[in-house]
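Removed: one protein chain of the complex. Kept in place: all other protein chains.
Each chain gets a letter, A, B and C, in the order it is written, and its residues are counted from 1.
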Amino acid sequence: MAMLPEVKSHYGKLKLYIDGEWVDSKSTDVRPTTNPATGQEIATYPQATQEEARAAVEAAQRGFLAWREVALRERGRLLFDMRHKFEENFDVLCRVLTQDHGRTIGESQGSVRRVIENVESACSAVYQMPKLNEHVDWLARGIDEYMIYEPEGVFLIITPGNIPMHAWSSFVPYALAAGCSVVVSPSRQDPVAADYICRMTEGLGLPKGVVNLVHGGREINKFILSQPEVRGVGLIGSSAVSLELFQVCAQYGKKSSLNGNGKNAVVVMPDADLDQTVDFLLRGCFGMGGQRCLGSDTVIVVGDIYEEFKAKLVAAAKGMKLGYGLDPSTDLGPMCAPSGKAKVVDWVDRALKEGAKMVLDGRGVKVPGYEGGYFLGPIILEGIDGSMPTSHEESFGPVAALMRMGSLEEAIAYINADTTNGHSASIMTASGKSARKFTKEVEVGNVGVNVAIPQPYAFFPLGSKKMSFLGAAKSRLASMRLFLDEKTVTSRWV
Amino acid sequence: MAMLPEVKSHYGKLKLYIDGEWVDSKSTDVRPTTNPATGQEIATYPQATQEEARAAVEAAQRGFLAWREVALRERGRLLFDMRHKFEENFDVLCRVLTQDHGRTIGESQGSVRRVIENVESACSAVYQMPKLNEHVDWLARGIDEYMIYEPEGVFLIITPGNIPMHAWSSFVPYALAAGCSVVVSPSRQDPVAADYICRMTEGLGLPKGVVNLVHGGREINKFILSQPEVRGVGLIGSSAVSLELFQVCAQYGKKSSLNGNGKNAVVVMPDADLDQTVDFLLRGCFGMGGQRCLGSDTVIVVGDIYEEFKAKLVAAAKGMKLGYGLDPSTDLGPMCAPSGKAKVVDWVDRALKEGAKMVLDGRGVKVPGYEGGYFLGPIILEGIDGSMPTSHEESFGPVAALMRMGSLEEAIAYINADTTNGHSASIMTASGKSARKFTKEVEVGNVGVNVAIPQPYAFFPLGSKKMSFLGAAKSRLASMRLFLDEKTVTSRWV
Amino acid sequence: MAMLPEVKSHYGKLKLYIDGEWVDSKSTDVRPTTNPATGQEIATYPQATQEEARAAVEAAQRGFLAWREVALRERGRLLFDMRHKFEENFDVLCRVLTQDHGRTIGESQGSVRRVIENVESACSAVYQMPKLNEHVDWLARGIDEYMIYEPEGVFLIITPGNIPMHAWSSFVPYALAAGCSVVVSPSRQDPVAADYICRMTEGLGLPKGVVNLVHGGREINKFILSQPEVRGVGLIGSSAVSLELFQVCAQYGKKSSLNGNGKNAVVVMPDADLDQTVDFLLRGCFGMGGQRCLGSDTVIVVGDIYEEFKAKLVAAAKGMKLGYGLDPSTDLGPMCAPSGKAKVVDWVDRALKEGAKMVLDGRGVKVPGYEGGYFLGPIILEGIDGSMPTSHEESFGPVAALMRMGSLEEAIAYINADTTNGHSASIMTASGKSARKFTKEVEVGNVGVNVAIPQPYAFFPLGSKKMSFLGAAKSRLASMRLFLDEKTVTSRWV
Partner (left out) sequence: MAMLPEVKSHYGKLKLYIDGEWVDSKSTDVRPTTNPATGQEIATYPQATQEEARAAVEAAQRGFLAWREVALRERGRLLFDMRHKFEENFDVLCRVLTQDHGRTIGESQGSVRRVIENVESACSAVYQMPKLNEHVDWLARGIDEYMIYEPEGVFLIITPGNIPMHAWSSFVPYALAAGCSVVVSPSRQDPVAADYICRMTEGLGLPKGVVNLVHGGREINKFILSQPEVRGVGLIGSSAVSLELFQVCAQYGKKSSLNGNGKNAVVVMPDADLDQTVDFLLRGCFGMGGQRCLGSDTVIVVGDIYEEFKAKLVAAAKGMKLGYGLDPSTDLGPMCAPSGKAKVVDWVDRALKEGAKMVLDGRGVKVPGYEGGYFLGPIILEGIDGSMPTSHEESFGPVAALMRMGSLEEAIAYINADTTNGHSASIMTASGKSARKFTKEVEVGNVGVNVAIPQPYAFFPLGSKKMSFLGAAKSRLASMRLFLDEKTVTSRWV
């Protein structure tokens, strides 16, 4: 297959989207963003001023007041129309995502399909309102009571660099389904993707101000969250930012859904299908350059199969083809940004100093024709143990860190000893008993059995545990409880 | 442990319970009921007249009209009080059940615990009413809508001889939770058990007529069901009666939950834990004299383990101690009635004629001190195949019919070829893959993995398939949809 | 506004849709269907043979076996695509519906919008599957249990002449969402509409045979329902047919959702807003030529306002403009068929004989340019009382039958005295107390407060009571319980 075309080679200076208008920022802080496969600029974007952020909040509050008056049946219709708009723009969104973020086109297609499933799930949320609300008549003599969920108001939604579209879809469609409005503040790593997904809400008949987009950063985000009209925040990002925002919420009495870092293990049991496991781990460890919340960090091999498994994994990893993601034959794209690549290299350096052994070193990889790209090849380490600081810290790169253990019990104990990370863990096994023991005992939010990346479907939350999640309600359908608030009504008419 | 005392040695002539009163029937058709371990009479019971049945229906209708006006919070309180009454009478109920039905005291304790769990589940049903009802405001401009579930009215509840209390509890507490009233018509096999469980509804403050008890039979049941006040019927019984009552319902436009026969298979895979399997099958095949809807009829052994498995099963079965159920050392009680015993013997005779081979013959068993009892020892047959009529018909006795097959696929195909029975099927295996294949593909309502009797907990229905279930809603919590009916309300107040 | 164009002036000989193909029927019984505004033929349609019906059932069974293996996430996606196809064809469907059935284009638009809402609701049903299914771990020591809903199989769906598209959408999209397949058998009154809505399922990627269309009638319907592959029937039609099919179901042990006739009252209280009430009643009594299940039959006026109300109603009814529905200025279209018109006229004749007085006589109306059409103008009767047989029988025409009563209690008693009909009833009032009393006490499935036609939204069932509904589960989202069946799984892995 031939290389897919870029949607544009340069997207110009990006605008802010406030009150239903694309606005040219007055900010003097305008930054470039690059195609990570080539290192060349594909757009510039402004850092919004405080005045612009305030204007977005005010627009969002007006948008909320209009939107909550729109009848539920209209709200539903509009979300279904939005779902179709995503389908119509499927290819464009995929190509923009690959160009701006670097992942392969296949990975973009998977990601945008997940986005659409979130929109579908939000459509369904509108139709689930009668079931969410509750009603009871003749509770006491002459007394009826019902409880409805009302929209909260304006929310700040902060999206990360690795999944700019998927994270957007984990909150925004649900906020709309709930009758809320949003100010979206995306990561600086892929502003073009953020710009394109925002466009999917145009032309549907949403009241002005229901959706707003502000390119900002840490200080602007805290400013927005502190505004009295803003009821809370949804974030997919790092644990450090997550805890910082949780404290801002505590200061002002706001709601939150804050999703941070993980450190995810895959346990390979002696009775696992090793070829299938290796196949899964190419995706789990190296896919998307390892820039996945639920990607596989630590691979714990139980029993005698270690050497056999390692050999198979190394051979498969060596066969991955690096390149520009718009080339359909590419298996592994570049890191999203130079800073991201640098962090991975630093993590590997530290791991080696702490005693890890290099099995396959993808650090110095060159990709012909893409010398300016931020590439890293698959990296496989062994000799990891729990006393090494890096063993508790995600590399966020294409790294498989192998460990060898004697039993399932040992593996579970190792995973549960981590007091801060609680995203995911998987087991590869043929045994119903091992699988059940693992799913019951492992203290993470997302458990996989014979799957490498136990990412749940759109109707389930990511559901992480420990410091990987803070706040009132998780993402996706569960975020309806972030965006809605209970009101009970007790009536006597006799 | 010593023999437990009987509650009474003779319970006299049983009465009907109509409109909150125990009524001496005017019927001239008065029959004896015996203790199946001794063959001696323990009570007599009348066959209610049509007038008495009509009086029960009228009382039930008045009871319904009063009960549906009782506020939900009072309804809940009363059901919780009823739950406590069952706990207080736990021992009495268990001993009556053993004396009247024959099962061991341990089996009675299990059964009455299941009864109480149904009452608890019905208590919870009251508290789930707000979630069952639905509500949506501002559906269209100025329009609100809600849907509530209203009680239907009077129901006929027919209970079988094998589980007189458990079947009662699978419908009656839920009917009460829903605000309905009942006329209960129990099996002729254990009227004393039916009498005692009815007493658990006395003294709680239920309006008169909400619960009624009529000892009748097929014709009286059809008469009751045909009455205009009666909204429907709940039955646990045979498929033949089930289909007959389904047609009565069709004639008059009534609702039903009709649970019939089954023919349940247990598939023993080569990787099963054989000792555990044998242990489970003692209960599954022989427990309660095989008089269990979800008991194990056919044991399909896959692969090379047949002879080993058979030897273990025979040895274990031979070790079962027969006796009076009130003796705590008894493993296996008598059949519930002479007619029941005769049917099992007939089934075995026919199976042998069709080509089955006898492996362990419990037909001629004698129990010292209980020569008048209706005992059958464990019976094990082999050489069964699907061409034999008896292979598709439940024996309803302590019979294990062994089959040998080559693969799981073959076992599933055999089970699914049965077009009328759909109660349950189990698999014994260590493999997650075999278990998942079996649970997905097997066409029965209740699937077990490493359990012999996959009887679901009180909040789940028995959930049978094919002709094993007919009607609008299954038993237990699911029967709330039998007893309740939707009403939608659309309001405009602007 | 100008007259809208017809999609075609003649649709030729309609075909059957079997196994994914449009098939020319071999039947010799080919009938014409007409445009009710002109009386001119717009298509012919065959009466399918028994062989063709059997072929449709076999195709549906194959379709079911393929469809149930399609993963849930694909099933959802396909239904969302179908929703978009309906939006794309919105105008065509509306114009076909008006041309074939006769209702005004505005009424068609309302109807097709309701169709789309049902498709949206079915999309949402797919996303609600995890909530419908239940799961509990560690129920007993080492025991887990879950309950899933599995698709039943093939269903016969029978649609009526008055709402050929809306009735289709009340079952078919839900059957698809559940994983079932259908054989649709539409009314003879508007086969073109049935043909067009069937086309909305083409080209989406549904396995062949999942949707089939057979033009048949009573005998063919019973034949289809009796086939062993067919699990049940969904019908919106008459009570007579409903009861007949209920008995076929009882004979073969099948599931059903059978919706029959109604006789709906609107109670106008002295404190009602009379102008608003009259406005509502033009739609409730005369809209769609009175051919509405939830239309208003009897108008009960409470207290002193009778004469004032009658004068307002008559004046407004006289102002309604009759004509061809494709003319946007038309207020009232023709009756759907000559037979329908004849039945209304007969009902009026009988009512007059029984003592009713004619207030406004629309029987002899002439519509210039549409002399061949089956028109009836608004008919208003008074002097109705409950002793007249016609007072309990729906006219299914543009008829308002006025009654005068002294109190709300009297009105409720009158409505509840009807032992067979239970569709809907409305109250017009300013009083919270009157509204609450009415909604609580009136024994119908759909109650309106200050609305004329209390038709619930797509996520609620029509929910009728008494003989107006028979079967296991109501229509729309509630029909998921028709199309699905419970399976419980109990596992032990320790």
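One rule holds in what follows: a residue touches a chain if its C-beta (ideal position, glycine included) is under 8 Å from a C-beta of that chain, and two chains touch if they have at least 3 such contacts.
For clarity, every value in this text was computed on a predicted model and none was experimentally measured.
Asks: Touching the hidden chain in the complete assembly: which of B:138, B:324 or B:469 does that?
Replies: Counting the whole complex, the residue in contact with the absent chain is B:138.
Asks: Hey, which of C:146, C:196, C:286 or C:370 is the one touching the hidden chain?
Replies: C:146
Asks: Can you list where chain A touches the absent chain?
Replies: Touching the missing chain: residues 134, 136, 139, 143, 145, 147, 228, 243, 246-247, 249-251, 253, 419, 435, 439, 444-451, 454-457, 459-463, 465, 467, 470-474, 478, 481, 485-493.
Asks: Go through chain B and note every residue touching the omitted chain.
Replies: These residues of chain B touch the chain that is not shown: 73, 76-77, 80-81, 83-84, 87, 116-117, 120-121, 123-124, 126-128, 130-131, 137-138, 144, 432-433, 435-437, 440, 457-460, 477, 491, 493-494.
Asks: Considering the whole complex rather than only what is displayed, give the residues of chain C touching the chain that is not shown.
Replies: Within chain C, the residues that touch the unshown chain are 69, 71-73, 129-131, 133-141, 143, 145-148, 429-433, 435, 449.
Note that in this section only the chains that are shown with their structure count from here on.
Asks: For the sequence-identical pair chain A and chain C, what is the superposition rotation angle on Cα atoms, to the nearest 5 degrees?
Replies: 180
Asks: Farthest from chain A by Cα centre, which chain is it? Let me know.
Replies: B
Asks: Do chain B and chain C, two copies of one chain sequence, contact each other through the same residue numbers, with over half in common, or through different ones?
Replies: Counting shared over all numbers used gives more than one half: same.
Asks: What is the distance in Å between the mean C-alpha positions of chain A and chain B?
Replies: 50
Asks: At what distance in angstrom does the C-alpha mean of chain C lie from that of chain A?
Replies: 44
Asks: I'd like to verify one number: the distance from the centre of chain B to the centre of chain C, where each centre is the average of its C-alpha atoms, in whole angstrom.
Replies: Computed from C-alpha means, the inter-chain centre distance equals 39 Å.
Asks: Which residues of chain B are in contact with two or more other chains?
Replies: Where chain B meets two or more other chains at a single residue, that happens at 134, 136, 139, 143, 145, 147, 435, 449.
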